[in-house]
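A single protein chain has been omitted from the complex, and every remaining protein chain is retained in its original position.
A and B are the chain letters, set down in written order, and residue numbers restart from 1 in every chain.
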Amino acid sequence: MWKYILKRLVLMVFTLFLVITATFFLMQIMPGTPFNNPKLTPQALAQLKTTYGLDLPLWQQYLSYLVGAVHGDFGTSFQYQNQSVSMLIGQRLPVSAHLGAQALVVGIIAGLIMGAVSARNKNNKIDGTLGILSTLGISVPSFILGIVFVYLFGFKWPIFPVSGWGDSFSQTILPTLALAASPAAITTRFVRSEMIESLSSDYVQLAKAKGLSDKEIVNKHAYRNSMIPVLTLVGPMAAGLLTGSTLIEQIFSIPGIGQQFVTSIPSKDFPVIMGTTIVYAAMLMVMILITDILTAIIDPRVRLQ
Amino acid sequence: MMSNPILKVENLHVNFNTYAGTVQAIRDVSFDLNKGETLAIVGESGSGKSVTTKTLMGLNAKNAVIPENSRLIFKDRNLLDLKEEEWQSVRGNEIAMIFQDPMTSLDPTMKIGMQIAEPLIKHRHIKKEAALTRALELMKGVGIPNAEEHINDYPHQWSGGMRQRAVVAIALAADPEILIADEPTTALDVTIQAQILTLMKKLQQETESSIIFITHDLGVVAGMADRVAVMYAGKIVEYGTVDEIFFNPQHPYTWGLLNSMPTTDTQVGTLEAIPGTPPDLLEPPKGDAFAARNVYALGIDSKQEPPFFKVSETHFAATWLLDERAPKVIPPVQIQKRWAHWLEMQGQEAY
Partner (left out) sequence: MMTANTEDFVIVGAKNSDANEHISKPALSFWQDAWRRLKLNKLAVISMWFLILILAFAVISNIFVPQKDANAFNSDKVGVYKNLPPNSGLPIPGWDGKIKAPGDNASTDVYESQGVPDGEKFILGTDNIGRSVAKRVTVGLRISLLVAIVATLIDLLIGVAYGVFAGWKGGWIDNTMQRIIEILSSIPNLIIVTMLGLLLGNGILSIILAIAMTGWLGMARQVRNMTLSLKERDYVLAAQSLGESSFKIAIKHLIPNMAGTIIVQVMMTVPTAIMFEAVLSAINLGVKPPTASLGSLISDAQAMLQFYPYQVLIPSAILVVVSLAFVLLGDGLRDAFDPRASED
């Protein structure tokens, strides 16, 4: 187990190193920097380059970036001068993490319930309705759902606030629901099929032969067997949330890193783009590792090699 | 042996409605099961033996239809009249089942001790701790070494043979009167098979339960069963004591089964398969269902179904060959040898 975790950590560090290296050199060949402004005098340009360390040889820039990244220092933003990238990210990360975690928890819990209900009502109206809902959930991108929510509950029937963050819980409701729809749909479909498979398995037949009632079989055998594997979905769903949250933060004016990432692209604020990229990749990898370890602890079938 | 039967199956029919039509899986099956005896039901896959067991457990699929004149009499009641809740107090309690595949029959996420204790908690209404104590005894009883250390194991930590012992322990947990074993050794290695069979025999003697042993393999029947019923295409075609079936078989299908089974004195090249495949029970053939594969088929076989002809008080076979009008046929060499042996057993001279 420990050996496995160590192996995974090594792979993770290696992947992060690749990500940092790739982003650094990609940024070098990216067309255009904010310093392309023709109004800048050569002196001012040289001054700027010194400030950002761009006058050093490339390998020196790379090394110092690498060393900085290890210490959580991703340089200074081009856009907001004198603001360090880590500080910008540090301010905004908690907002994004809060939104993401809330959406993931709401989505998974809703999915577990709907999937189980769907499987137990296999092929009847309840199952059909939930089936349509979950198919819609995976077909409608979260940002479109966000836009529709804003239109319906912000403008048409103004029930919830549609912008901002941190003032009230009600602000979080619409963006959370928009983001939670897809994880909820994925979980519902997954749990449904796992549970149907479980209910037709030999061990459920054996449980029936023991004289257990349907309810006991579902509670003691089917639930556990079909819900544990949901953990393996958390990684991919978290990745989906990253994508969704950038646009959702934009739509609902939420000051998270997603919104900052989006605004840094047209202004070619490379230090911010690079820093966010690395933080995103690290977050996703930690998330996947944690769920893999959790799966191994909770699911006796999985043994880490 | 012929004491009052614990279970009487009368005129059992089971049909399944499928998209292609109605499959007549069981077509008029009747048999008795006596206390303490082992009855083997033998047949190819698709002969209806598994449907018979499922019916005895009330575990048929939802599309199964059982006509009203079918009866399963157990303890003065017709099991087919039971409601689901009443079935639950029978299953695992009075009638229990040993499943075929130990690799998939145990819940992978539940500790084995708990899986054995479950029927006790359900039927004996005892606390979890007491049930686990009893589960430990059961584990020792089925020969699991160092049971104390393994009661909290999960199934994947065990080998197939050990898991099948656990499946046996689950079936025995609530002291059932009838134990149904559905091909309990098919999925196991030969050496493990023998161990499990010996274990079942020993436990049966200790608990005096009756066993219905379902198999396609006549080989395992010899050492296990008191009586044998041979099933073909949803019907019993011959039944009798184990000696009668092995040494005085009368139905050509039983001949075929015996011929396809290797024995110690089988000569090289004499092992024979039955040609063809069982009929499709969507449209069961008229007359004797085996006729199409039967080299001894009579003209009447395709017109009229044979009734059971009495061979002895305990031995009956449904084949027109036993009709007095039928010509005398010479069975395959292997069967002639068995008949000769039978006559020796009866203390008579072979002719």
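Brief remarks follow.
The criterion applied here is as follows: contacts are C-beta pairs under 8 Å (C-beta built on N, C-alpha and C of every residue); 3 or more make two chains touch, one makes a residue touch a chain.
Fair warning: this is a prediction, and the values are worked out from it, not measured in the lab.
Taking the complete complex into account, A:I273 is the one of A:L88, A:I254 or A:I273 that touches the chain left out.
Of the candidate positions A:T51, A:S139 or A:N219, contact with the unshown chain belongs to A:S139.
Touch with the chain that is not drawn comes from one residue among A:L130, A:V204, A:V234 or A:L247, which is A:L247.
For chain B, the residues in touch with the chain missing from this view are 20-21, 275-277, 280, 282-283, 291-304, 307, 320, 323, 325-327, 329.
Annotation for chain A: contacts to the undisplayed chain at residues 11-12, 14-15, 18-19, 22-23, 26, 29-31, 123, 135-136, 138-141, 143-144, 147-148, 150-151, 155, 239, 242-243, 246-247, 250-251, 261-262, 265-266, 273, 277, 280-281, 284-285, 288.
Everything below uses one rule, namely that only the chains that are shown with their structure count from here on.
One inter-chain figure worth recording: chain A and chain B are separated by 55 Å, centre to centre, where each centre is the mean of the chain's CA atoms. Touching chain A in their complex are the following residues of chain B: 57, 59, 85, 87-93, 96-97, 99, 101, 104-110, 118-119, 122-123, 154, 156, 167, 170-171. Within the complex formed with chain B, the residues of chain A that make contact are 201-203, 205-213, 216, 220-221, 224-225, 228, 299-301, 303.
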